[in-house]
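Removed from the display is one protein chain of the complex; every other protein chain stays in position.
For reference, chains read A, B and C in written order, and residue numbers begin at 1 within each chain.
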Amino acid sequence: MNDQGYFGQYGGSFIPEILYSSQQELLKHYREAMADPSFVESVKKEMQQYSGRPTPLTHCANLSAQIGGAQIYLKREDLNHSGAHKMNNVIGQGLLTKRMGKKRVIAETGAGQHGVATALISARLGLECTIYMGAHDIERQYPNVFWMKQLGATVVPVTTGSQTLKDALDEALRDWTASFEDTHYLIGTSCGCEPFPEMVAGFQSVIGEEVKDQAMAQIGKMPDKIFACVGGGSNACGIFLPFVGTDTELIGIEAGGCGDGVGEHAKRFHTDQAKFGISQGFATMFLQDEEGQLAPTHSISAGLDYVGVSPILADLSDRGLVRMSSARDEEVVAGFKQLMKAEGIIAALESSHAIAGGLREAAQLSPDQNIVINVSGRGDKDIFTIAKALGDEPFKDFLATYLEGEK
Amino acid sequence: MNDQGYFGQYGGSFIPEILYSSQQELLKHYREAMADPSFVESVKKEMQQYSGRPTPLTHCANLSAQIGGAQIYLKREDLNHSGAHKMNNVIGQGLLTKRMGKKRVIAETGAGQHGVATALISARLGLECTIYMGAHDIERQYPNVFWMKQLGATVVPVTTGSQTLKDALDEALRDWTASFEDTHYLIGTSCGCEPFPEMVAGFQSVIGEEVKDQAMAQIGKMPDKIFACVGGGSNACGIFLPFVGTDTELIGIEAGGCGDGVGEHAKRFHTDQAKFGISQGFATMFLQDEEGQLAPTHSISAGLDYVGVSPILADLSDRGLVRMSSARDEEVVAGFKQLMKAEGIIAALESSHAIAGGLREAAQLSPDQNIVINVSGRGDKDIFTIAKALGDEPFKDFLATYLEGEK
Amino acid sequence: MSTLATFVKQQRQQKSMLLMTHVIYGYPTIDESLQMMTSLLEKGVAILEVQFPFSDPVADGPVITNACHDALENKPKLSQCLADITKLAAEYPNTKVLLMSYLNPILQYGFEALAADMQAGVAGIIIPDLPIDHHAMAAPLVEKSVDPIWLMIPDMSDERMEFVSQHAQGLLYCVSRKGVTGQGSDSQSEQSQLESYLNSIKKHTDVPLALGFGISTAQDIQGIVGLVDVAVVGSALLRAYQNGGLSEFNEKADELLTVQ
Partner (left out) sequence: MSTLATFVKQQRQQKSMLLMTHVIYGYPTIDESLQMMTSLLEKGVAILEVQFPFSDPVADGPVITNACHDALENKPKLSQCLADITKLAAEYPNTKVLLMSYLNPILQYGFEALAADMQAGVAGIIIPDLPIDHHAMAAPLVEKSVDPIWLMIPDMSDERMEFVSQHAQGLLYCVSRKGVTGQGSDSQSEQSQLESYLNSIKKHTDVPLALGFGISTAQDIQGIVGLVDVAVVGSALLRAYQNGGLSEFNEKADELLTVQ
């Protein structure tokens, strides 16, 4: 990374001038904080004592045997407080917010996972909290909204544009331009202007650092491959970065959705629907049309349903240090089920992309090879989607009866 | 404990003769296993690498300040795999089942937490799994049933009697009398015939053992008081036992429900509706009428809705080593909310009983005193109950819209 | 020898097999259950087992369990039950009446009180969740000559059979197969296993033997003639009643009684 927050041709800061000083201030505080051992220690402490880190590395004997290839290990970010890796980032940025003396955070959220994580840490740190969420997403993901509200956060429905994540991000940026004096914009993935990609990836790197120690302790050597799903890219950056340039191959799995047509997937690589672009504060591969209008996306997992991608990953992919691949909705549901039945682990649908990718490739490896799949979050949250995908009738009856009882 | 599985006048084995040899076999295997360091090690390993132990001890600065008394610490069993302490027990018994060479487990479940935990470990260990659950509970707690089924477990609705937990336990016992040759009955709490109370409490004691180490490391001394909710009593036994006979006061909180009438609560102490009795395989305090018929119970938290209690706790209470108290539904919801808003931790409604009890007493202590509250599980699972308690309209709209989309 | 054992041995001199039938006190109502009992007594069954319902009958199958729960709706009292069946016992001296229930209702009543109240007319008691290890709890009954009827099961160790036998009096209840009541018997090839099981019991004791679990037809009973003294029919009669009321109940009883 060079001094202007670039990763190869990606990254940078492309924000309205009004945010310049606020972004500079953040950059300064971030650099100072990271150079201050007591801050680094406080992040580590909160990750341990609040979120329960380290998360384990789980060997999957049954699953490995079923696949008949490499030994499969899972990095269990699902065991974080809040049920996903998102907690790592909000702890870091939350403590930074306190250090900067700001009283309020704003955040964008798609599926609501980052929104819930932000609302949790805001309660914990006594920060005011406003979450921007697309009105469509609010409708689809209301349980998360319910918890954000219960936690005391203000949830603002974003009714512009596609009423989904990218619009929520736009709206959060708009809030920030009016509120930066007392407000930190707590971005949920390693996207956005400098120093967000680096900062979020940095706070998430605890994942990969732990994998290194755990691989040595449990396997006796580094894994041959690591798989992570890629929405904005934060869990992938988190587990990949400590391994970049080592012999471990790093594979990012994007949302292949239900097809290759425009709006049917959320792939920013290996599709000519995505091109280099600049928006939402930074340069990266964006799904867009010929006019440069950002394109609609689809994924069975709301958390991967994003139009751009971390500039860090875009660059690592260009440089051949990370290989990008994707998994389609059906393959994802199959991977979700196979893991669940073989090992009793209910992964988030986002994470199930990494699982699908991992299982595909594990089969081609030998039993003395080892792969690590990042389980970025847990799947309880996906019950509505899964029950729908499986057409489970009793679930509908349960809901209907519940609603009856509420009348 | 004496040789017949007694704890004072409580405990013992009161099971149909048909189960005698199977129970003896279990007892023998259990004793052998616990004396075998490699088994103990395998339990410890699975607790760490599968469930993510140790769970942290979280200091609550905001909450302590709000209450203005003791420093409040939470033991975070909510961060276990499956979201509750139930995982500790199923790991231990699951591995014991494998060691005994049995191929199948059966379990009773009320709220479904133990059912889900059992289904998870069964998938993980490749065991067949049948869960008995009251038909009423299935209706109320369908999301847990959904996951059990997805995990490959057979869920059997129990339509006899009150169609709730105690009936499920009866039915599981009936299954066991016909299936003990290849089946282990994996009881979910420290109740039942010998060696279940001791065994479940033993596997759960990892909670209290960790608290000891963590209290030394984080506080520098042992806590003044420890609070735990008491359903069957396993999380309470788990956190209490390592402290019995020390200077730390141990307080169990039962479900005070919505009133003191018969069927309005689930208190087995401090009520003349509960008496010494023998049923479901063991002797303890049971809620019952003058004819010795077990009584109906109520609690806002399905997991505390049980008619009996661990013989270990009944005895410790008799001996003045554990103090029993209770919290009513409203107090529980208030404690749930206060913790959530102050610290960003969403506790299970079961655990919120311990929180309510802890907050009540923390206020009377001084800031240099310390209490630990056991957060036995997380509260996401309680969204249907909480949304109902709070009358949240958008949640209903969300469900209605979801159902519409399913038509 | 206890009165119950003496009675069984005497009756067996005239009959190849005695019948022990089962009625739940309070099901479907107290009156109707008394009617069923009277009916059986009139027909001269040798032994009448009256189950006092308990909310959590873990050793019973679904038919009896559900009937017990229905019976509980009528709020039966153990004291009244004892009074009622003592009266019946007095009226029908050719039948022995036994009480069956679970430990907790008995415990709340008290073993001493129970012994006192049973003494007059109820010969024995079956408590499926009271294992032999806790035989001391039943001492007050033994003292008043009320027989606790212990269970024997297949695959029991010799040692434990011996243990049970030491305390056996009046009657021993031999379970014929694994599981709970009312589930029908398996293939006929188990006959030889059954015989060796019963033979091993007989090595330890000469207390009369009753065989139960899964006996539902006259043919079932015929099949065990010569092996035991008493055939226990539990849920079959209850099912008959549920199918066709008192008349089908009576028909079933008549059928069972054809084996004499």
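Odds and ends about this structure:
Operating definition for what follows: contacts are C-beta pairs under 8 Å (C-beta built on N, C-alpha and C of every residue); 3 or more make two chains touch, one makes a residue touch a chain.
These numbers come from a predicted model, not from an experiment.
Although it is not drawn here, the omitted chain touches the following shown chains in the complete assembly: A. The chain omitted from view is touched by exactly one of A:Leu27, A:Leu57, A:Ala70 or A:Leu173, namely A:Leu173.
Looking at A:Gly161, A:Gly263 or A:Pro394, the residue that reaches the missing chain in the full complex is A:Gly161.
Residue A:Gly277 is the one among A:Gly92, A:Gly238, A:Gly252 or A:Gly277 that touches the chain not shown. Interface residues of subunit A facing the missing partner chain: 4, 12-18, 20-21, 160-162, 166-167, 170, 173-174, 177-178, 180, 275-281, 286, 288, 290-294.
Convention: only the chains that are shown with their structure count from here on.
Among the other chains, C has the CA centre that is most remote from the centre of subunit B. Centre-to-centre separation of subunit A and subunit B, using mean CA positions: 33 Å. Centroid to centroid, with C-alpha atoms defining each point, subunit A and subunit C lie 66 Å apart.
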